[in-house]
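Everything below concerns the one structure shown next.
One protein chain omitted, others in place.
Labels A and B are assigned to the chains in the order they are written; within every chain, residues are numbered from 1.
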Amino acid sequence: MTTQESRKLWLACGVGLVWFLILLWPMLGIQPEGLEFAKTFKVFGYIAVAAVFIMFFYQIQEAGHLDIVGDPIKSATSNIGKIYEFLPRWALLGIVLAIAIIFPLVTGRYAHDVTISVLIYICLGLGLNIVVGLAGLLDLGYIAFYGVGAYTYALMSLHFGMSFWLCLPVAGVTAAIAGCIVGYPTLRMRGDYLAIVTLGFGEIVRLIFNNWMSLTNGPNGILSIPRPEIFGYQLKSLWMLYYVILAIAIFTIISVYRLNYSRIGRAWEAIREDETAAELMGVNTFLLKLLAYATGATFAGFAGAFFAARMRFVGPESFTFLESAMVLAMVVLGGMGSIPGVILGVLVLVALPEAFRGFELYRMLVFGGVMTLMMLIRPAGIWPAKRVGRRSEEAE
Amino acid sequence: MADNKTPILELKNVVSAYGRIQALKGISLKVYDGEIVTIIGANGAGKSTTLMTICNIIKAVEGDVLYKGKRINNVGSEILPTMGLCQVPEGRRIFPRLTVLENLDMGAFFRDDSANIKSDVERVFELFPKLRERRKQLGGTLSGGEQQMLAMGRALMSRPKVLLLDEPSMGLAPLLVQQIFNIIKMINEQGVTVVLVEQNANLALQCAQRGYVLETGKVVMEDDADKLLTNPDIRKAYLGE
Partner (left out) sequence: MEFFIQQLINGITLGGVYALIALGYTMVYGIIQLINFAHGEFFAAGGYMGVILISYLAAQGLHPYACLGISLVLAMGYCALLAMAVEQLAYKPLRQASRLAALLSALGMSIFLQNGLMLTQGVYDKPYPTEITSGGFEWGLVTVSYMQIFIVALTAALLIGLNILVFKTRIGRAMRATSQDKVMAALVGINSNRVIATTFAIGAALAAAAGIMVGLYYGSVNYSMGFVPGIKAFAAAVLGGIGNITGALIGGLIIGMVEIFAAGYISGEYKDVFAFIILIGVLYFRPTGIMGENVDDTRV
C-alpha cells in the first residue's frame, strides 16, 4: 500500500470518526440540566481507539509485516482444508455424528441448552435456505411458519391430546399450507417488493397470534404444553430433548442435501438465476416457487413444534420480525446456498454471543453492524456454496 | 480547417469491458478541432461503447482518453460537460417526465449565465419550432422525431466544444434525418467538433470529413470520408452494394 493510499485511508477514517462524534453527541450530551461532554467522549474514546487499532492492524497486514504470524496460520488452515478434502465424506460425517451423539453425555445443562438452540436454528436456517438460497425468493417473514408449527403442536396437544410424534408431521403440514398462502400472492412480484410483502405476512401472522384470544390466548400465550413421550415415558430432561432435536436436524440436513442435488433443486436454482429463461425451458415456475415456500415452511414447522415442546409455552413474542431477520442473517452471512455455510452462520450467530454473555446489551447493535459490514466486505458469506463455473457478477 | 497539432480528442489503445465481455479491444483514434469525424460499423462493433468510454460511463481498463491533451480517464462523467464535452446518447434519452423546457434547461444545468441561457433556449426554438409549440409538454409524450430534436436542442444548450452523437438518425423519417444532418453541419460550421456514430454509413460519410470503421471492438480502417465512400470493401459491407 502506497503512502498516498495509506494517507487517504487515514483521512477517511478520521472524517468518519468526526462524523460519528457529530452524530453521537446530540444524543448523549444535550440534557435539560445543560450540555455535557463527558459521556460522549467516553464512548467516542473507545470507538476511536478501536478504529485506530483496526486501521493500524489493517495497514500493517497489507504491508505484509504480519506475514510471520499470518503465513503459518494460512498454511495450517489450508492443511486442515486438505485433510477435509482428503478424508472420505462418510468418515467426516461419522466423526461429526459421533461427537454430536456423545456431546450431551459429557457436558452440563448450559451446554445442552445452547446446543438445542443451535440445532433448532440449523433447521430454520436450512429451511430458509431453500427459499432464499436455492430458489432466490427473499423471505423476510419466515419465522411465521415457525410460529405456526409451534402453535399447531400447542393447540393439538392441549385440545385433542395428540402426542408430539403425531403432531410433528401435522405441524409440518399446517406450516406448509401457511407457506402456500404466503407464497401465492408473491409469485408475480419482483425482488424488493417480495421482501416487504413477506415481511407484512410475517407481521400479520404475529398479530393474529397476539389478538385471536379465543384461539391462541393472545399475548398471554399457551402454557403447560406437554413434553414428548416415548412409550408412555415423558422426556423430561434437557439431554433427552437434545436427541429429539438432533434427530430432526439430521433429518432436515439429509432432506435439504437430497433436494439440493435433485431435479427440483436444479429447477429452483434455474428460477433464481433467470426466471424467464427457466420458464422458457419448461420449468413450471408457479408450482416450483410455491413448492419452495411450502418445503421451507415445513422444516420451520417441525422446528416450531419441537420449540413448543421444549419451552412448554408459546407466545407471540417469540415470533417477531427480528427473529426472521436473524435467521436470514444466519443463512446469508454463513454462506447462502451451502449447508456447511448455514450451519456455520448459526454457530456464529447463536453460539458465539453466548461466549460474550457480559455484553448482552450490545448484542443486537453488533449484529446490525456486522450484517452491514459483511455485505460491504464479503457478501457471499463466510462459507459460500461452491459453484460450477463463475457467474459474471462474481468476477472481482 | 483542422488543426494539425494536438487532437482535441484522442483515444490511445483504449480497452474497455461491458460486464465481463471485452467490448473495446484497443481502440486508437484522433479527432481534430473543428472537424466532423464519423465512426461506422455493424451493430455490436463497439461504437456506442466507444462514446460511453470517452464519457467515463464505462471505465476504460487500459489506454488513455485524452481531451485537449489532458488524460480524462478518471474524470467524473458529470464534469465533462463543464469542460465542453457532451454526448447525445443512442435512443435520444430525453427525460420523460420533465417538460420540453425543463429538458432544455437540463442541458444548461452546469451553466450559471442565466441571460445567455434564455437566449439559447430561443435559438433552439428557432431551430425547432415544433418544440416551442410543445414546450410545456412532458418529454415522454413527444414523437420520436420531436424527441430527437429535443435531444439535439438539449445538447446545444450546453454550448459544447466537442459533441458526441450516437445514431441521431435512428428510427426517424428521411425528411427529419435530413434536417438533423443539416443542423449537424451548421453547428460544425459554427465551430463545434462533432464525433458522429452512425449505422447509416452513407449519410455519415457524406457529412463527415474523416471516418473510422469499427469491427468487433477494433479499428479496421481509417481514412478521409470521401475515400471511404468510394472504397469497394466499405461499399459492400456498409453501403449496401
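The criterion applied here is as follows: contacts are C-beta pairs under 8 Å (C-beta built on N, C-alpha and C of every residue); 3 or more make two chains touch, one makes a residue touch a chain.
Please read these numbers as outputs of a predicted model, since none were measured by experiment.
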item: Candidates B:A45, B:C86 or B:L203 - the one touching the absent chain; value: B:C86
item: Of A:Y121, A:Y142, A:F164 or A:F201, the residue in touch with the unshown chain; value: A:F201
item: Touch residues of subunit B, complete complex, unshown partner; value: 52, 55, 57-58, 76-82, 86-87, 89, 93-98, 102, 105-107, 109-110, 154, 158
item: Subunit A, residues in touch with the chain not shown (by the definition above); value: 16, 19-20, 22-24, 26-28, 30-33, 35, 138, 185, 188-189, 191-193, 195-197, 199-201, 203-204, 207, 211, 321-322, 325, 328-329, 332, 361-362, 364-365, 367-376, 379, 393
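The rule we apply is simple: only the chains that are shown with their structure count from here on.
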item: Gap in Å, rounded to a whole number, between the CA centres of subunit B and subunit A; value: 51
